[in-house]
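Yeah, one chain of the complex is gone here, protein chain that is, but the others are all in their spots.
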Amino acid sequence: MTSTVELPVRKGESGEKAARGPRRRVPGRIRRIGLPYLLLLPALILELLVHLVPMVIGIVMSFKELTQFYIRDWGAAPWAGLDNFRMSVDFDAPVGEALLHSFLVTVGFTLASVGLCWLIGTAAAICMQDTFRGRGLLRALFLVPYALPVYAAVITWVFMFQHDNGLVNHVLHDQLGITDKPSFWLIGDNSFIALLVVSVWKGWPFAFLIVMAGLQNIPRELYEAAALDGAGMWQQIRRITLPSLGAVNQVLILVLFLWTFNDFNTPYVLFGKSAPEAADLISVHIYQASFVTWNFGTGSAMSVLLLLFLLLVTGVYLAVTSRGRRASRA
Amino acid sequence: MPSSPMAPPRSFLWTRRVFLTLLAGFVLLPVYVMISSSLKPLADVTGKFRWLPSELTFQPYIDIWSTVPLARYFVNSLIVASAAAVCSVVIAVFSAYAVSRYDFRGKRVFTVTVLSTQMFPGILFLLPLFLIYVNIGNATGIALFGSRGGLILTYLTFSLPFSIWMLIGYFDSVPRDLDEAALVDGCGPLGALFRVVVPAAIPGIVAVTVYAFMTAWGEVLFASVMTNDTTRTLAVGLQGYSTLYDVYWNQIMAASLVVSVPVVAGFLLLQRYLVAGLTAGAVK
Partner (left out) sequence: MRSIRAAAVGAVTMSLALAASACGGGSSTEGGSNDSPKTLTYWASNQGASVEVDKKVLQPELDKFKKQTGIEVKVEVVPWSDLLNRILTATTSGQGPDVLNIGNTWSASLQATGALLPWDAKNFEAIGGKDRFVDSALGSTGAEGKDPAAVPLYSMAYALYYNKKMFADAGIAQPPATWAEFVEDGRKLSKGGKWALGVEGANPSENIHHAVVFAKQHGGDFFTADGKPDFTNDGAVAGVKEFVDLMAKDKVIAPGNAEYAQNQSVSDFAKGKTAMLLWQSASANLKSQGMSEDSFGIAPVPVQSGTPGTGTGVNSMVMGINLAVFKNSDNLDGAKKFVKFMTSDAEQKILNTAYSSIPPVKGAQADPAFNTPANGVLKNTLATSAVAAPQVADESQFETAVGTAIKGLFADAAAGRAVTTESVKAALEKAQAQMPAA
């Protein structure tokens, strides 16, 4: 996967060789140039149809005043210029302020969730490197959260987080007496914690899988050499295991970051159409700003801003991590 | 299994035991709640939480089929998710092969563009996509809207970007000598792809298929507006247990379990491939 990040590094020698094969016929040159494009064609058509064209339409929408008066005939909607953007980034006015708040909540949530998913996933993978009794069973068990349909998993958590009848309050309040009165988890400030718990519960097995796979590629000799040098178990983990996971982590963290940042299903099932302020993730916020209030222009402008932000973050992230890894390899 | 040559110190063993126990508890808790709640009468699940059912009942497992047409939703989900996963992977294989094995103009643009589609909030695709589908329908008579086909098309494209990304990694890890040998033996490039590269990357392909399947299996928003009564999928259909009158928690849990068991079972059967598969993809 890392090669996509450093695409130019890998030259397509084999491609040329492929076309130079024994069965080469006359217009080989055209075929040689055309073949990769032909292979990309289905993906390109679908991406254009389902992602890129709607994205362009979305960007166009962000410059229009698209309220319920115009959704029947988008062409008739008046151009709004930069008004939608101005409204979204005017952080002194309530709309901009709410967007900024939601953005910050999302950033905080994403960092916490990705961090925890990665940490738990890595720790579990390292713990399960050696064989021990019940390892297969445990590994199977750990994959269950990833295999449950999102709705089923999240609604179970809703059931557990209920104020009056939920398991969480039953344990914390009734049985352990940690809180002096039952807490609210689905509304109010605690909703952030609830969201984080559900997100980590669902997300860490993916990190676990990827890291566990990555660990299998670390050459045994490295550990042996380190052991000869007198490095203990903990030192081996720090000096060999973690650095060797660099390539895996680069992609894993990016993937987790993008998924978590734009996750809609989890908060939507957890909180419904209007999320509590403390857990007002940007995806639901934009949904509310466009679908529930029927103002698609503003919603699109917010999405475009989000796109720019994520592009920037991804670009910087890839540049920094790629350079870092190249430097450490040298 | 690569294990460290030295016997792990006690401190590590203890930490491991405690950590894995806690983690297993965390993972299992909701699963336990699902199973126990599905065996409780309605009064138990709408009243104070209790660890054990006041009486064991299998009634929820009977009722789920009549409260909502669960079987139909399950079949819909299965068709949609399987078709989306298979098509997504087939298309991703072609693309990833091109990117992995050929050098051509626009390669970087392609991969970066594909990635950038993951940065736009999915909800904003909804209306434009609708318009496009309806226009395609009007122009060609192909009904994408409200049909399983439309949903399959949407989902397969959702999982396509990461499928392509992951598969490029897997293909890169398949030694080039192998397909060159196949080419020398007289296979065309596609022959090399299907006779050499794909078999060598089977684990990765399985991993990507699972990912694509789960993406389609769990999606809620598009399914809620792009389906009708006959094409509704589980992710939306399960909401039917929360009715105007009452929330049938025990039936929700029972239905969730019933529909999850085949998926989880299939998933666990495949996990052997998954572990081997993701290795190759993530590390070249």
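Every chain is named by a letter (A and B) in the order it is written, and numbering of its residues begins at 1.
In the analysis below, a contact is a pair of C-beta atoms (placed from the backbone, for glycine too) under 8 Å apart; a residue touches a chain by one contact, two chains touch by 3 or more.
Given the structure is predicted, the values throughout are model-derived calculations rather than measurements.
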*asked:* Can you say which of B:Leu144, B:Met166 or B:Ala254 touches the chain missing from this structure?
replied: B:Leu144
*asked:* I'm checking contacts with the chain that's been left out. Which of A:Gly121, A:Pro205 or A:Pro276 qualifies?
replied: A:Pro276
_Given that one chain is not shown, which residue among A:Leu52, A:Ala140, A:Leu172 or A:Ile187 touches it?_
A:Ile187
*asked:* Just checking the interface: what residues of chain A touch the absent partner chain?
replied: 23, 25, 31, 35, 38-39, 41-42, 45-46, 67-69, 71-72, 74, 93-95, 98, 162-164, 182, 184, 186-189, 272-274, 276-277, 288, 291-295
*Interface residues of chain B (partner: the chain not displayed)*: 46, 66-69, 83, 87, 90-91, 94, 126-127, 130-131, 133-134, 136-137, 142-150, 152-153, 156, 188-191, 224-225, 228-231, 236, 239-240, 242-247
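The rule is short, and it goes like this: only the chains that are shown with their structure count from here on.
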*Where on chain B does chain A make contact in their complex?*
1-6, 8-9, 11-12, 16, 19-20, 23-24, 26-31, 33-34, 37, 45-49, 91-92, 94-95, 97-104, 107-108, 110-111, 113-129, 131-132, 153-154, 156-158, 160-162, 164-166, 168-169, 172, 176, 179-180, 183-184, 186, 188-189, 192, 214, 217-221, 234-236, 238-239, 249, 252-253, 256-257, 259-260, 263-264, 267-268, 271, 274-279, 281-284
*Mind listing the chain A positions that touch chain B in their complex?*
1-4, 7-8, 10-19, 21-23, 33, 35-37, 39-40, 42-44, 46-47, 49-55, 57-58, 61, 71, 74, 120, 123-124, 127-131, 138-153, 155-157, 159-160, 164-167, 169-170, 201, 209-210, 212-220, 223-224, 227, 232-234, 236, 247-248, 251-252, 255, 258-259, 262, 264-265, 268-269, 282-283, 286-287, 290-291, 296, 299-300, 303, 306-307, 310-311, 314
